[in-house]
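Shown here: the complex without one of its protein chains, the others still in place.
And then subunit A:
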Amino acid sequence: MMEEKSTWWQNVKGLLQGFNLTLRHFSKARNHRQPIGINHKDYFFQPEGLVTLNYPQESLPVPDKGRYRLHNEIDDCIVCDLCAKVCPVNCITIESVKATEEIGITSDGTKKRLYAPVFDIDMAKCCYCGLCTTVCPTDCLTMTNVYDFPEVDIKNMIYHFTDLTPEQAQEKRELLEKQQAEIAKAKAEAKAKLAAKGGSQT
């Protein structure tokens, strides 16, 4: 069967219809999408008008429980290393130093016994699975609603959460070593004393 050829008048009508369509969109450009969240009843309903937002100035609110940038509240962190262990992409690097005495308690009452000279999260590697926030015993590692954090230098994608300066960290290490040495020395002395005592008895 031959396809029926459209007449020139049909073509002209088609052209005018198309022109009318764009003009209609042009005239509706006064209406503008509002920055409303997905909970709003009109989120999926916008019959006409501009659909883009003037992004940096206005943006759609994100859900409260969205999975975006990680944040670690270091004051509440007990440096248990669970997050680093569970991370499927190994984006969390933690180095811990035992404290010589109890440092303090977290807001939920857990005692802190470890310093974290290194607590780095590489957000460029992060896959936003949220496993680390689930395992965190003190709920100090959370996902915030910040999703717009591009960097010019990829090194800046590594977030440092430690509250110790390198000097302080060194100091803590030395303190620990000193304490360890003292304990070792005390142990050795005690052992020697014991040995001497035992020797004199026999």
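What we mean here is this: a contact is a pair of C-beta atoms (placed from the backbone, for glycine too) under 8 Å apart; a residue touches a chain by one contact, two chains touch by 3 or more; residues count from 1.
In the analysis below, contacts and distances are computed from a predicted model.
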{"item": "Per UniProt record, name of the chain withheld from view [\"Anti-sigma factor antagonist\", \"ABC-2 type transport system ATP-binding protein\", \"NADH-quinone oxidoreductase subunit H\" or \"Methyl-accepting transducer domain-containing protein\"]", "value": "\"NADH-quinone oxidoreductase subunit H\""}
{"item": "Selected residue (touches chain absent from view) among A:A29, A:C129 or A:V146", "value": "A:A29"}
{"item": "Interface residues of subunit A (partner: the chain not displayed)", "value": "15, 18-19, 21-23, 25-26, 29, 49-54"}
